[in-house]
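Dropping the structure in here first, questions after.
In this view, the complex is presented without one of its protein chains, the others remaining in place.
Moving on, here comes chain A:
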Amino acid sequence: MNLETLQSYAEYLTTPVAQVMGGIFAVLIVVTAAFYLARAIKGPTKLIKELIERTLSWWMILTGFTVTIFFSKMFATIALAFLAFVAFRELTSRLNLRMSDRRTLLWCYLAIPFQFFAAYIEWYGMFIIFIPVIMFVGLAMRSVAHGDVKGITASLGIIHWSAMLTIFSLSHLAYMLSLPEKAGYAAGNGGMILWLVLITECNDIFQFTWGKLFGKHKILPSVSPNKTVEGFVGGLISTVALGYSLSFLLPIDSTKTMILSILLAFSGFMGDVTISAIKRDLGIKDMGSTIPGHGGIMDRIDSLAFNALICFHLIRYWSYL
């Protein structure tokens, strides 16, 4: 099947997006081959086994991402809503909530389809206030109505914060597909999502790799012993270079793309260490075991949860207001 036939099915698979996706798959093929080669030569050491497991999971993630995001807006919105649902479920299952919080949680689950529906129909006013304002009041109302006051302060904070971190932030990816079309912007709204997710995940990988190779000085030893100054700076530079070179995917000029890349390297790092801090507080290593080699959903999308908010609002401010 050639690219044009594929594009007639896939709404968001513009030529720039298709080229970058092709590039990513090519890189992944090379990396996978390299790891298997390393295993054949050096034997199955612990590090290589772990890297292969992670790489195979990347294949799953990348395939899932390609299939769900670029084909149709409705399909992409439903898939992202389901991802937010699983992430919210995982997070709230770990966070020591009370039995009497079940009804309040049910309200959050019911809020997911509505939030993503608002994103789907481009109802920006509702989309932007539904979780932070309406649910803020609604959840408090539901919790108080239950009448169980012991521990209610912590529960109110945990539930609303979890809803913001998963439902609200991931719905920004869905809303990206709803942004109005811009003249002269060839990559389309799918290009924006691709750029954001690619930059975020690569920033994680860059920080990890630079840290493994040159890491000496720990940034936050009490939160995450693996995060080093060398890893962070190396990650920042590589991320900005990658973001800049892919600026054709965004509706903003290359200087702004550079500023955005720097911000995302910071906020991605913040998302990562925030979830690490919570895991440390709870005394657990991973949030779950959904993705082999990566842990749970929240372990994978921790940086994305922060970056989706920053990226969406900055691009919207620069380019759509």
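Criterion: a contact is a pair of C-beta atoms (placed from the backbone, for glycine too) under 8 Å apart; a residue touches a chain by one contact, two chains touch by 3 or more; residues count from 1.
Throughout what follows, contacts and distances are computed from a predicted model.
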Next on the checklist: Name the omitted chain as UniProt records it, choosing among "Lysophospholipid acyltransferase family protein", "L-lactate dehydrogenase complex protein LldE", "Acyl carrier protein" or "Sodium-dependent bicarbonate transport family permease".
Outcome noted: "Lysophospholipid acyltransferase family protein"
Checklist outcome for this item: Touch with the missing chain holds, among A:K73, A:R89, A:H146 or A:K256, for A:R89
Next on the checklist: Which candidate, A:M99, A:V137 or A:A183, sits in contact with the chain we can't see?
Outcome noted: A:M99
Checklist outcome for this item: Contacts from chain A to the absent chain lie at residues 85-86, 89-90, 92-93, 99, 102, 105-106, 109, 288-289
